[in-house]
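Every protein chain except one is present and positioned as in the full complex.
Let's look at chain A:
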Amino acid sequence: MASSNPSVFLLMINGQIEGAKFPEYDDLYCKYCFVYGHDWAPTSGVEEGISQITSKNRESHNLVWNFPLDITFKSTNPFGWPQIVVSVYGPDTFGNDVVRGYGAIHIPFTPGKHTRTIPMFVPESTSRLQKFTSWLMGRRPEFTDPKVVAQGEGREVTRVRSQGFVTLQFNIVTKDMKKLGYDTTPRSSDGASVTSLSAGDPTHTL
């Protein structure tokens, strides 16, 4: 336990996929997964998940999942900071399960509570005819891998249409970031230091 000389820092993510706004659709569920660089490794928690199906309330158009996220990463390098990829699915008019949106966002890096809203999008059909047939057959175009949306590579060939929003809430705790020279806390904020653990290092002072 070389806590005074750490070689990795930890990023603890705790939060939930609060809900989504898809004005036209109902009965959606979502999947999430994380995309991270080579230097990152999850130490605990769940990397992937599928939420329950939620329906709209009559008054508001919000879909609420409140689906928990809980994962801890360790890393040596902020390069490849984890991103969460959320993809939303739901039935179409014929009852086929089709994708309703993809979205990705970086995990916030400052400790504390964050609420993020991800705009969602879906790939477009290549032609009108394709669009029609895909609508008819309930096989909309999908990404081969939802993780594509977290990367820049290969995106230039796709056309997408925006679709809705997903709101996430993160509670971020980091450990040993500062010791490794990465100061992510805003200078003025004093509340952040509360959530930034500096466990086992009494000599460490700000």
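To be clear about the criterion, a contact is a pair of C-beta atoms (placed from the backbone, for glycine too) under 8 Å apart; a residue touches a chain by one contact, two chains touch by 3 or more; residues count from 1.
We take it that contacts and distances are computed from a predicted model.
Per its UniProt entry, the chain excluded from the display bears the name "C2 domain-containing protein", taken from "Auxin-responsive protein", "Hemoglobin subunit beta-like", "C2 domain-containing protein" or "Dynein, cytoplasmic 1, intermediate chain 2a". Residue A:Thr76 is the one among A:Gln16, A:Asn62 or A:Thr76 that touches the chain missing from this view.
Seen from chain A, the chain kept out of the figure touches residues 6-9, 38-39, 41, 75-77, 79, 123, 125-127, 129-130, 133-134, 137, 139, 141-145, 148, 153-158, 180.
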